[in-house]
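Of the protein chains in this complex, all but one are displayed in their positions.
Here the chain labels run A and B in written order, and each chain numbers its own residues starting at 1.
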Amino acid sequence: MNARRMVALVLGLGLLAACNAEERAHVVKLDKGGYAGPQDGEITDTVRTALGLRIALQSEGPGRVAVVPGIGEMPEGQSPITGRIAGQKF
Amino acid sequence: MARMKFLCDAERCIHCSGCVTACKNEHEVPWGINRRRVVTLNDGKPGQKSLSVACMHCSDAPCMAVCPVDCFYQTNDGIVLHNKDLCIGCGYCFFACPFGAPQYPATGNFGGRGKMDKCTFCAGGPETDHSKAELEKYGRNRIAEGKLPLCAEMCATKALLAGDGDKVSTIYRERVMARGFGSGAAGWGQAYGQQERTRERKGFGAPGKE
Partner (left out) sequence: MLIKKRDGQTAQGRLSETLASVVSSAVDRRTFLRRSGLAVGATALSGSLAAGTVRRAEAAPAAMDGKIEVKKAICTHCSVGCTVNAEVINGVWVGQEPAFDSPINLGSHCAKGAAVREHAHGDRRLKYPMKLEGGKYKRISWDQAITEVGDRLLKIRETSGPDSVYWLGSAKFSNEQAYLMRKFAALWGTNNVDHQARICHSTTVAGVAQTWGYGAMTNSYNDIHNSKAMFFIGSNAAEAHPVAMMHILKAKEQNHAPLIVCDPRFTRTAAHADEYVRMRPGTDVPLIWGILYHIFENGWEDKDYIRKRVWGMDQVRSEVKKWTPDETERVTGVPEAQVRRVAEMLAKNRPATVVWCMGGTQHTVGNNNVRAYCILQLALGNIGVAGGGTNIFRGHDNVQGATDMGLDVTTLPAYYGLAAPAWKHWARVWGLDYEWIKARFKTPELMEAPGIPVSRWFDGVNEAKENVAQPDTIKAMIYWGHAPNSQTRQPELKKAMEKLDTLVVIDPYPTVSAVLHDRTDGVYLLPAATQFEVDGTRTASNRSIQWSERVIKPMFECKSDHEIMVLFAKKFGFGAELTKNIKVENNAPLIEDILREINLGAWTIAYTGQSPERLKLHMQHQQTFDKTTLRAVGGPCDGEYYGLPWPCWGNAAAKHPGTPNLYDTSRPVKEGGLNFRALFPEYKGESLLAEDSYPDGSELKAGHPGVTYGMLKKLGWDVDLTPEELAVIQMIGGEKADDVAWTIDLSGGIQRVAVKHGLAPFGNGKARAVVWNFPDPVPLHREPLYTPRRDLVEKYPTWPDKKMMRLPFLYKTIQDKDVSKDFPIILTSGRLVEYEGGGDETRSNPWLAELQPDMFVEVNVFDANNAGIRANDMVWVFGPEGGKVKVKAKITERVGRGVAFMPFHFGGWFQGKDLRSKYPEGASPIVLGESTNTAQTYGYDAVTAMQETKVTLCRIEKA
């Protein structure tokens, strides 16, 4: 073993040791934890009720097609392709 | 328990971008950050469909799963929020998100990222409700005021719906019944799971039905 190799080995070991010291303080979490910061306050029931009522405004009123909620299978399938180009003859 | 959801009805969306500017207006979102966007598929061709996209507040949010600093949390109402004080701008959530929701302000010349910003379902953030800090970091907190996200409330054709998932699907179902075909709610299954999608198909899920 020549001197150069010795120096390299010592340096290598030194580096490893340094890393070890560094790593010793680091806790590696294998099972990721959850959020630990501050959180919002729970919204009150009054607010929740208000939100529930307010969504009705996102519909433009009941449709004239009578739909009884919860009854009947939902229609499936894709919409017909809109805007078919029948042809351009100019 | 109510669970907040977004639904964009592609049969109605006309790509007017009202949702985009409503969001900008409400939260003073700066230039270059778009919490909500409209995308059009098959642009200029038959079958063209437009969709408004933002954070869907997924049931099992991939962003939460991948975040190395755990800056995300989900409220009891299913709203996925994050803490900008913890965020390190690593961008993992952007790659995990199926909707491309997370946004980052550019901060330097080397592609460095600022803290992530995304749709809050107009619910602010972890700071005290209506505080100046909340407003500046996350925007307005409409939920605490008993109001739903402005993008959906202002949607030009009422294509975008937001609120209690059961009630959203009731409104949507009424339309689908009238139309006689089922497509439209793109991204819904992706965000809220197969189970929800099945419930939706079968026509269940109305309040008080389960």
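Keep this in mind: contacts are C-beta pairs under 8 Å (C-beta built on N, C-alpha and C of every residue); 3 or more make two chains touch, one makes a residue touch a chain.
Predicted, not measured: the structure shown is a model, and the values here were computed from it.
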{"item": "Full-complex contact with the absent chain, from B:His57, B:Lys84 or B:Lys167", "value": "B:Lys84"}
{"item": "Interface with the unshown chain - residue positions in subunit A", "value": "57, 60-61, 63-65, 80, 82-90"}
{"item": "In subunit B, positions touching the absent partner", "value": "11-12, 14-22, 24-34, 37, 39, 41, 43-46, 48-51, 53, 84, 98-100, 105, 107-108, 114-115, 117, 130-132, 135-140, 147, 150, 153-158, 175, 178-180, 186-187, 190"}
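In this text, only the chains that are shown with their structure count from here on.
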{"item": "Subunit B residues touching subunit A - in the complex, by the definition given at the top", "value": "2, 11, 46-48, 65, 70-73, 75-77, 81, 83, 85-86, 123-127, 129, 143-148, 152-153, 155, 158, 161-164, 167-168, 170-171, 173-184, 200-204, 206, 209"}
{"item": "In the complex with subunit B, residue positions of subunit A that touch it", "value": "32-43, 46-48, 50-52, 54-60, 62-63, 65, 67, 69-85"}
